[in-house]
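Note that this complex is displayed minus one protein chain, with the remaining chains in position.
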Amino acid sequence: MERVIVIGGGVAGMKAALDLRRRGFEVTLLEKSRHLGGKVRKWHCLFPTFTSAAEVLGGLKAEVADSDIEVRLEAEVVSFDNRSVTLASGEKLACGAVVLATGFTLFDARVKEEYGYGIYDNVITSADLEEMFRNGRVALRNGERPRRVAFLHCVGSRDEKVCQRHCSKVCCVTGVKQAIEVKKLFPEADVFNFYMDIRMFGPGYEEMYREAQLSHNIHFVRGRISEASPTIDGRLQIKAEDTLTGRPLKMSVDMLVLLVGMRSNDDNVHLAEQAGVPLAPNGFFAPKDMFAGNVCSPRKGVFYAGAITAPKSIGEVLNEGSAVADAVTEYLS
Amino acid sequence: MAAINWGFAISRPRVIDVDHNNLRKSDEILLEMPELQSCIGCGACTASCTAGNLTQFNFRKVHTLVRRGEYQGAYEEMNKCMLCGKCRLLCPRGINTRGVVMLIKRKLGDF
Partner (left out) sequence: MRAKSWSDYQKDIADDRYYYARSCIRQNFFPGSEKAFLEILQRDLGKDIFDDPAHSSCTGIGYHSDVVPLETIMTVVARQFALMSEAGYENFVTSCITSFGIYTEILSTWEEFPETEERTRENLFKATGREFAKPKSLAHTSDVIFHFREEIAARAKRRLVDSMTGEPLKVVEHIGCHYAKIFPKSGIGGSEFPYVLAGMIESWGGECVDYPERRHCCGFGFRNYLVQANRGYSVANSQKKLESMAPYHPDFIVANCPGCSMFLDKWQYTIAEMNGRTYGANGYGIPVLTYEEMAGLVLGYDPWELGMQMHQVNVEPLLDRLGVEYDPSTKYLGRNGKFIGKPASAVVNCPSQEFIYDIKL
């Protein structure tokens, strides 16, 4: 059987590698960092079921470890085509097909300067909050319990100003999930979610949103926060419009959580150019077609899986891992 | 010193200052009727509102303001409701909108 190289050892890459191996291919899984798992490694639990991310990841990693998939860590890819992959070390690996599963980059919240991320102590991102959940300690920088927490949706998504016109899709539900988790930790705290639209696209998501409102008394304000500034007592003043009342609104909060979006990787441009495959206007890889060929590139032997083509949820990414195995099998037989 | 005729007055801020507002009544209302919090602002209530088609009455706006602690005038506004119940038939979240009108009137009679 021919060798298939999967680039990227996140959930998409691992799932693709496993399914390809199951179909009898020799599989090499390349990961540029020192660990498999990608972004999910840093996540605490997953919407909408609050399933532990470590559990999902642990299962996949154990399967990979039990298999004879060749895993290469700290293997950075500099170029590839449908027959070979060249690593930063200069080594060239031959193969019959390549699956690109390099995922996405988290939007750098510092770019939205008005929120003062990196400047004000208690302005954090959704990823920082997950890290706090993972460490089992959510607190303000001074160690105190927050009395009022605001979540801001669409930071680095649907925003012409930072060249991110697309919707990152998963942040809405992440915002609702995290709001519930915060409320569970601090039942006495007021939690406000500031949103432009609430896009609850998946099974159980809308129900979770409703639960957040009904059972957790989480306030949803339709309006984007325009700026955060410090108050004399060390809190943050935020301004938004309460668009449903048509009036500006301000309040001070102890913690502001920025729900950062998913943007395309910077090296997509280089990789796409050298492989001769197109990118979508948002910088993600453009699949051959959006329906029957969404894991295929227009170039024979080059395939995609996961958030490399668009922001996706973990469930969708795992499905694509299987779908790409199917597509590769068809191509190589 | 003689009073100065300025020809203008310092405008009052329109901002909803949540810190300044007393949310106690709002909390009481939400405690009694948590379903009000599940409003998604679709506007079906206001679209169909008998009173709202003839007056400035905007049910969605008034209850949202009340939830933010802006009680001024809410009682008078809610008095415009004819209690016909059409909104309740339409609400996609199943909120007892007529109940909301009555609750706000009961809680904010003083305002």
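For reference, chains read A and B in written order, and residue numbers begin at 1 within each chain.
As a working rule, contacts are C-beta pairs under 8 Å (C-beta built on N, C-alpha and C of every residue); 3 or more make two chains touch, one makes a residue touch a chain.
Only a predicted model underlies this, so the values are computations on that prediction, with no experimental measurement involved.
Only one of the listed residues, A:Glu55, A:Glu91 or A:Glu114, touches the absent chain: A:Glu114.
The chain omitted from view is touched by exactly one of A:Glu2, A:Glu63 or A:Glu227, namely A:Glu227.
Chain A residues in contact with the hidden partner, per the touch definition given at the top, are 110, 113-114, 116, 118-119, 227, 229-232, 237, 252. Think of the hidden chain as still there; on chain B it touches residues 4, 6-13.
As a working rule, only the chains that are shown with their structure count from here on.
Between the Cα centres of chain A and chain B there is a gap of 38 Å. Note for the complex: chain B touches chain A at residues 14-19, 30, 34-35, 37-38, 40-41, 60-61, 64-65, 67-68, 70, 93. Chain contact summary for the complex, chain A toward chain B: residues 198, 210, 213-215, 217-220, 222, 239, 242, 244-252.
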